[in-house]
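Working notes, beginning with the structure itself.
Taken from a larger complex, these chains appear in their original positions, while the remainder are omitted.
First chain written, first letter: the chains are A and B, and each begins at residue 1.
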Amino acid sequence: MKQEFYASESLDCIILAAGKSSRFISSRSKLLFPFCGRPLLIHLLTNLKKLLLEPILVLGHQEDQIKAALADDHFFSSLKTVTQHDQQGTAHATAVGFSAVTQEHVLIINGDMPLLSSETLAACVNLHMQSDADITICTAITENPTGYGRLIYDEKRSWIQEEKNCSEQEKKCTTINAGIYIFKTTLLKSALQSMQKDQKSNEYFLPDLINNALSQGASLKTYEADFNEIKGVNTLFEAHEITALLQKKIINHWINAGVFFKKPDSVQIDIDCSLEPGVIIDAGVIIKNNSHIGAQTEIGAHSVLDHAHVGAHINILPHSIIRSSTIASTAVVGPFAHIHSNSHLAEETLIGNFVEIKNSSLLQKSKVKHLSYIGDTLIGKSVNIGAGTITANYDGFQKHKTIIHDHASIGANNVLVAPVVIGEESMTAAGSTITEDVPAYALAIARTKQINKEDYAKMRKEKMQKKTTEITPLLKQKQLQQQ
Amino acid sequence: MKQEFYASESLDCIILAAGKSSRFISSRSKLLFPFCGRPLLIHLLTNLKKLLLEPILVLGHQEDQIKAALADDHFFSSLKTVTQHDQQGTAHATAVGFSAVTQEHVLIINGDMPLLSSETLAACVNLHMQSDADITICTAITENPTGYGRLIYDEKRSWIQEEKNCSEQEKKCTTINAGIYIFKTTLLKSALQSMQKDQKSNEYFLPDLINNALSQGASLKTYEADFNEIKGVNTLFEAHEITALLQKKIINHWINAGVFFKKPDSVQIDIDCSLEPGVIIDAGVIIKNNSHIGAQTEIGAHSVLDHAHVGAHINILPHSIIRSSTIASTAVVGPFAHIHSNSHLAEETLIGNFVEIKNSSLLQKSKVKHLSYIGDTLIGKSVNIGAGTITANYDGFQKHKTIIHDHASIGANNVLVAPVVIGEESMTAAGSTITEDVPAYALAIARTKQINKEDYAKMRKEKMQKKTTEITPLLKQKQLQQQ
């Protein structure tokens, strides 16, 4: 985007975010509803931020919820807000926000437009500045304008007609009012002073205020935006539509940046994630919460990356879940792996199937290939963990750490009872329960010698078969039901 | 739907379900092919039931299969059926069904219209009743009428033209015959008596019968339905189209009821399932077989719920499978969990990754977090099952039960050899194979003391390396191939 001027220089911005959104079925405010990982209102704030605008937020309904969400946000925790105590319409909300206006021009905008781009906003503002109009309205054209106010022209004048007041002829008008207005501050001030209530609803509306100003000779410019960008979110159904549009935009962005998606329509990527060129994403993958994927890495089908930092040239095999963890380049993970809670895999590590790694680190070339649970564990370099190994990190009261030094080799089906330290280049025998530290170079063994009882299986089978044939049919049926 | 009259009062209904559906490649009857969890024919029967109509089903091809399916159905096991032994066309089938007609009017309908709504049917019947027409035909308009008979008008009359008999001009007609007819019973009776065979196919067709009646002065009304509703299923390809339409309808229904779908197009929900407001469904989820999901519950990506009853405020993490089981509110399940075969999870239970729960119950606050198999087991309150625990419920001959009392704690990598009872507040040591009952408050231990053999690992390594270097290159290659 070529930024022709810094909008903030002579422009204030009021965001109308006090409304009740009664058609939106949800327990939380629709303005906090997440669209591709970012709350609705934050989408708009982020786009305004690109124009260096610091808006005045008019809050009302669910004010505390929204303020709490803003307080948690890195960028918007100190945003200026004012409260509209009674909800008396958009013009009334504007009047409430107007108290904080200091600049020559005022941009007024509904808070529920997540798809509105900073480019469109900048173009609209530029038009207003260059044309010296009193009022600039953003419009859009749509084949199906139902539900929107229309911008009507006749020979003499223009005005905004709310749908409920449209004649049949006017209803056919496909130019709609997008709900984005720019005023000269002086004009807005006098218009607010003389604003009048709508008789039916007993509220003050911005379109009425504008129509009034226009009838008194205010000059008007209109800027036509893409209809998709100015779509608002009134219902959960519209939230689905807008999520789909936004998701498609994000996917196309990464395609153009050199990412290949085997099934693009099946993938979800949050707006705050980043992917490098040469990444390949298979079907059904979900990438969210600020995750990053390095160049040439492949993410297998149906994997979930949540707050994950994944390096380059990594192979994540299908059905893997990576949460709040980092994976260094050239690792191989999955299928059916679950890496989570602040785990770190170094270069050339190998995590196989049905393996959970929790709050643990593996250094270079270490391997956990099958059916293991590694929790609260530090693993050195070139360690091999046998299939079916469990770190018993919880004694029923507290969590404890396991430490396994470089080149150690843990036998299959071991339990490592933490706290425990396994020394460098040591080994443990298959089937051992390791309760004490193992010195470097030692072999630890904790199992019983095998005894083969000859013909025992045969005898037992004969006994059981005899027993089984003695069971009454009724009992048998009962057992079947219990299986 | 505002039901203006009870259709059954003066109306009989004949469903034509005897045809061969030769274009439908499938080993079972297309009428039994499931559409979103309900067989094709049952869709129609369910919609007719809403109008209190008890139809007469004309069966022929695969009669036994269809009768068996109806016998298994809760609602339709006692449906009236008649058999068309020779398949001589739709008018002949009507004649066979007509033997059971007793009312003043007769609705005739093809059995393969799963999308036909009861509202449309009611409106069509109402039109017939109010207009006093001899015959009422349901039509639809479509841009691509290929394959359908057309309803043709000229100045004097109307008639149904089968596509094969259409002139080029008639082929352009976009008003098609939907295959839904309502007759005055007296008129239908005389029309059936004088019906004539089609010369080419040697069959009796309803459109011919209708055209004949119209040419003799019968009065006609037409009711225009939505084309999507009257789509029939002639090929497997059409079955896919109709499944997609029906699935979209179901998803949109739940969106409007307050459910949020992160990727609506990727989700499958059977028509007999129910979801409460505030439910969130992620990508690739499958919900089928009468499953229910309570308010505010989240279902993670790629999970499958099959005959599952899931309460409110539950978190099902990705890649979980719940079959024939119930989960009480506030439980957390998954990722990669498999709960099945009549299992029951109480409030605040926690089932983690790579855990199978089969035919077992867990009371409040009990946890099975990692890599475990719990089968045929009763688990009390606040029990903790260590990672890697297996209930050995099958002795090679029979299944046995495991009982674990409140507040017991099972160590990691245990085997509980059923039948066995673990007492209240007892513990078992990690790595134990528990073969006998554990008393309340006791610690059970069944493992061997650890021995560390100093430098053994080092010596073994040196020995193996020596051995390895002695292997001929040929052997080495062989091993590589076997890996």
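What we mean here is this: contacts are C-beta pairs under 8 Å (C-beta built on N, C-alpha and C of every residue); 3 or more make two chains touch, one makes a residue touch a chain.
For clarity, every value in this text was computed on a predicted model and none was experimentally measured.
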**Identical protein chains in the complete assembly, only 2 of which are shown** = 3
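Simple rule for what comes next: only the chains that are shown with their structure count from here on.
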**Complete:** CA centroids of chain A and chain B: separation to the nearest Å works out as 31
**Prompt:** Which bits of chain A are touching chain B when the two form their complex?
**Reply:** 25-27, 236-237, 239-240, 243-244, 265-266, 268, 284, 286, 302, 304, 319, 321, 336, 338, 354, 356, 371-373, 375, 388, 390-392, 394, 396, 409, 413, 415, 417, 425-427, 432-436, 438-439, 441-448, 461, 464-465, 468, 479, 482-483
**chain A-facing residues of chain B, complex** = 252, 255-266, 277-278, 282-284, 296, 301-302, 318-319, 335-336, 352-354, 359, 370-371, 376, 384, 386-388, 395-399, 409, 411-413, 427, 429-431, 447-458, 460-461
